[in-house]
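Missing here: one protein chain of the complex. Every other protein chain is in place.
Every chain is named by a letter (A, B and C) in the order it is written, and numbering of its residues begins at 1.
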Amino acid sequence: MAVQTLVGAITSTLDQALAADKDIIMLGEDIGLNGGVFRATDGLQAKHGKDRVVDTPLDESGIMGTAIGLAIAGMKSIPEIQFEGFLGPAYDQLVNHAARMRTRTRGAVTVPMTVRVPVGGGIHAPELHSDSPESIYAHSPGVKVLMPCTPYDAKGLLNSAIKDPDPVIFFEPKRVYRTFKEEVPDEYYEIPIGKAKVVSEGEDLTVVTWGATMFQALEAIDSLPEDVSVELIDLRSIYPFDMDTIAESVSKTGRCVIAHEAPLTCGMGAEIAARVMEECFLNLEAPVQRVAGFDTIMPYYKLENEYLPEAPRILQGITECLAY
Amino acid sequence: MAVQTLVGAITSTLDQALAADKDIIMLGEDIGLNGGVFRATDGLQAKHGKDRVVDTPLDESGIMGTAIGLAIAGMKSIPEIQFEGFLGPAYDQLVNHAARMRTRTRGAVTVPMTVRVPVGGGIHAPELHSDSPESIYAHSPGVKVLMPCTPYDAKGLLNSAIKDPDPVIFFEPKRVYRTFKEEVPDEYYEIPIGKAKVVSEGEDLTVVTWGATMFQALEAIDSLPEDVSVELIDLRSIYPFDMDTIAESVSKTGRCVIAHEAPLTCGMGAEIAARVMEECFLNLEAPVQRVAGFDTIMPYYKLENEYLPEAPRILQGITECLAY
Amino acid sequence: MPHHTVFEAKIEHLQILDETGNLDKKLAKDTLNDDQVVYLYEQMRICRALDDIAFKLQRSGRMGTYPQNKGQEANAVGSALAMVKGNDWIVPSYRENAALFMHGMPMHMVIQYWMGDERGSQFPDGVNITPLSVPIGTHMLHATGIAWAMKQRKVKDAAVITYFGDGATSEGDFHNAMNFASVMQVPTIFYCQNNSWAISLPREQQMNSATVAQKAIAYDMPTIRVDGNDIFAVYKATQDARKRAIEGGGPSFIEGVTYRLADHTTADDASRYRDPKEVEAWAERDPLIRTRMYMESVGVWDDKKQEELETRAETIVKEVINTAISVPEPDKADFFNYMFAEIPEDLKKQRDTMRTTSIGRNPSQIGLKAPAQAVAQNA
Partner (left out) sequence: MPHHTVFEAKIEHLQILDETGNLDKKLAKDTLNDDQVVYLYEQMRICRALDDIAFKLQRSGRMGTYPQNKGQEANAVGSALAMVKGNDWIVPSYRENAALFMHGMPMHMVIQYWMGDERGSQFPDGVNITPLSVPIGTHMLHATGIAWAMKQRKVKDAAVITYFGDGATSEGDFHNAMNFASVMQVPTIFYCQNNSWAISLPREQQMNSATVAQKAIAYDMPTIRVDGNDIFAVYKATQDARKRAIEGGGPSFIEGVTYRLADHTTADDASRYRDPKEVEAWAERDPLIRTRMYMESVGVWDDKKQEELETRAETIVKEVINTAISVPEPDKADFFNYMFAEIPEDLKKQRDTMRTTSIGRNPSQIGLKAPAQAVAQNA
């Protein structure tokens, strides 16, 4: 049992995976000698070889497209895209090839690939380094989308992603890469894809969130009056997502607030809100409230905290939903 | 006043625009001598010149990126992407450049560009020729997204799009390019972006849809019992979208069905459903029902009608929503 | 040295069998023997017959869009013969049918595919072919990746060939695939069928470069331009490239100069943009004519054999069409079943009910038992 940060848990999980399965190959920009710009792959090239932890040319479509080819040929490829903003050039390969290959060939050709991508705002980075595109990929059939926010979950879900026979996007909330440590078992374990986590149980209102926003939600809940009891759900798996856990919770509490960094319109919050209405209609005591990023471009860092769904905004959402 | 098909209205609107404004330039694959694969630009190159209706290399990112450059320099560019599936390679330019330029430069550099894209299924086309990505772009701040489904609306909205000082994606539902004709005024007119159209008024239930699905909805409504009165709304403008008209309607009817071709999860139907709940909570008599494409890849044409939200499925949605 | 040359490159053109059926014996050495020539001719002729019948099927409304291979067949057969079936992979576009057949793809599957059925891409085990690819210029990266896996696993005697058109070289992913392949030095052969047109766009408007082959210079990749209607030149160039590939020499580029004699697809009308004279001129350079002239000149072919072949081709393709047509219709929910190895619960519900409405997925919400009943009751 080691005490690890989120990024530390990712590094050691990748290390174990590389050691356990010779068919795993990692590829990306600066992931080798430099250990990745976030040091998520620190030391892995030195340990596992230049041909297994591969520094690639600066070309996301090339990374994604060759990772697909590697996977077609039976390798388990783990491409890293340096920041979520640079998924842009890789979008076509991801959505129009990786996501479609199995169904296009009715199972004859498959793409077992785990795309690692740091995601989200809050680290004072330049443009295109702070976005949250998860709902784009939730809307794109054929890829699974994960976003753990704790070291323990990161390890378990990354193991599940790598084992998964289909393409998985593994979003890593960079804002919490190093903010805290927790105990992470040394041995291999998995957390099932598609299962949410009930972080704390409650009776009055359900909060659903994921990624770095989880910690904003915790802060908001902390500053609620003692007698308010909130059920907090970490979605973790964006697609497929665990509607059963959410519906069960909201059927009990009657109220729901969803918080996420991505823009409001057509965000994952919209889907969850629509489903909550569909599945808990007769139990709902207030409309589901969405505390989300605005329908604007994520601003450069001087104003990023105005954009992000920080604790005060989540608190407002909760209190108003309770007041309805 | 001429009687025109949807594609005919688009051709003549482009013709008039080219004649009226020397700064307009159209660019795309096969749009010149060949008149576009749907003949939407038929005759325009012969009339307006090879330098104004430009056949480009086979490269969507190149088309989008140079169209951005042309627009930055003060031209009004009208790129055509041959099929919505081929927006993939142009995604990064569209979402990470066109959509961000104004806000990135706080208004100093702008991109007045209208991206024309045939959209949707139902024409028995090969793979990647039948998708509906509108919600991807509704979720991407900085672009407007339109999808008219009648010749009259096509002309008015295309004129508004071309006049608009910001990037607009103008989706053309290819399934109804030539299915019917209607009277289209010869003179210039605009239909405001962001306004839905109430196609027919009703009391019992609201149907919201857009694109080719409109005609499936009409068929479904036609086969309802005489005494059921449905209000049918053509969204037309996907972003910004006219929530006021929808909310007013659902506040009156208490029931809402949304139909669209795009996959269910995180589709535009999710956003509208969430908003309907948020804005009409106390008036809702049933959960909003979404009749959408499935969360699968749009199948090749042998099964495309199983995928599409055809009239019978919409009818089911309506009848069940009424029965709730 | 203030002003000096730091790099030089040139592009060679190769032709072995000319338009009149004349063979350059010296260059032909160690290429095709006469049995092979006959075999390739037969493959081309059968493929041509398939084109013809597919065209008729489409015109009679029994099939969707179909892209004819007519005029370009030498590129497919010459290169496919130089590759090793079972060892190598093919990453195709959509205009090299004969290459796919030669590497084990059942012929009826290509028809099934163009009839709008994904099962036409469900190739049998051991057939190392990725699906036909409609999004132009984006599939070559997979060839780079598959070849990379071969290198990584130290697979012996294996390489990948990928086909694409002149138009495809304009896409960014062409550049990406070429750069990755050359940096990683993987055994990929990039075969460009330069047929002068990308739908209505002539090659001169597609690129400013005099040749397609020179695009490989950007990557210091061995490159050659061949007469793509000459099975000898095509075979030789591919053979050389494959030898280099399996010996660790990295990727190669081949430009096959050819011409599409038919419309772009059955949805296209090339007379809108092409000069009939150009088509006529190229019709004379048809690879079938040329190969036949050669075979007759060396005495391995005659009118009788030709007649027999035509009858046989006719029989084969009719059978192929019959097979394609008699494949049972897919299950209506077939498109759900291969989304993932294991279908998520919600998707299963969508499939089992063929509904997306919440009530449709959970008819108990309005007190119903099954979706079918719900309709009956309310409609």
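The rule is short, and it goes like this: contacts are C-beta pairs under 8 Å (C-beta built on N, C-alpha and C of every residue); 3 or more make two chains touch, one makes a residue touch a chain.
Since the structure is predicted, the reported quantities are computational estimates derived from the model, not experimental observations.
Trainee: Which chains here would be touched by the one that got left out?
Mentor: So, taking every chain into account, the missing one touches A, B, C.
Trainee: Touching the hidden chain in the complete assembly: which of B:35, B:142 or B:309 does that?
Mentor: Going through B:35, B:142 or B:309 one by one, B:142 is the residue touching the chain not shown.
Trainee: Using the touch definition from the top, which of C:18, C:286 or C:346 touches the missing chain?
Mentor: The one listed residue touching the chain not shown is C:18.
Trainee: Please identify, in ascending order, the residues of chain B that touch the omitted chain?
Mentor: Counting over the whole complex, chain B touches the hidden chain at residues 25, 51, 56-57, 59, 61-62, 64-75, 77, 89, 92-93, 96-97, 101-110, 141-142, 144, 164-166, 194, 240, 243-244, 275, 278-279, 281.
Trainee: Touching the hidden chain in the full complex, which residues of chain A are there? Just list them.
Mentor: Within chain A, the residues touching the omitted chain are 29-30, 32-35, 37, 55, 57-62, 85-86, 88-89, 124-129, 223, 257, 264, 287, 289-297, 299-304, 306-307, 309, 313, 315-317, 319-324.
Trainee: When the complex is taken as a whole, what residues of chain C touch the one chain not shown?
Mentor: Residues 1-16, 18, 24, 27, 170-176, 179, 182-183, 185, 205-211, 213-215, 217-221, 225, 250 of chain C touch the chain absent from view.
Quick note on the criterion: only the chains that are shown with their structure count from here on.
Trainee: If we define chain centres by averaging CA atoms, which chain lands farthest from chain B? Would you check?
Mentor: C
Trainee: Would you kindly tell me how far, in whole Å, the mean C-alpha position of chain C lies from that of chain A?
Mentor: Each chain's C-alpha centroid was found; their separation is 38 Å.
Trainee: Multi-chain contacts only, two chains or more: what residues does chain B have there?
Mentor: 85, 88-89, 127-128, 287, 289-290, 294-297
Trainee: List, in ascending order, every residue of chain C touching at least 2 other chains.
Mentor: Where chain C meets two or more other chains at a single residue, that happens at 118, 135, 138, 172-173, 334-335, 339, 346-347, 358, 365.
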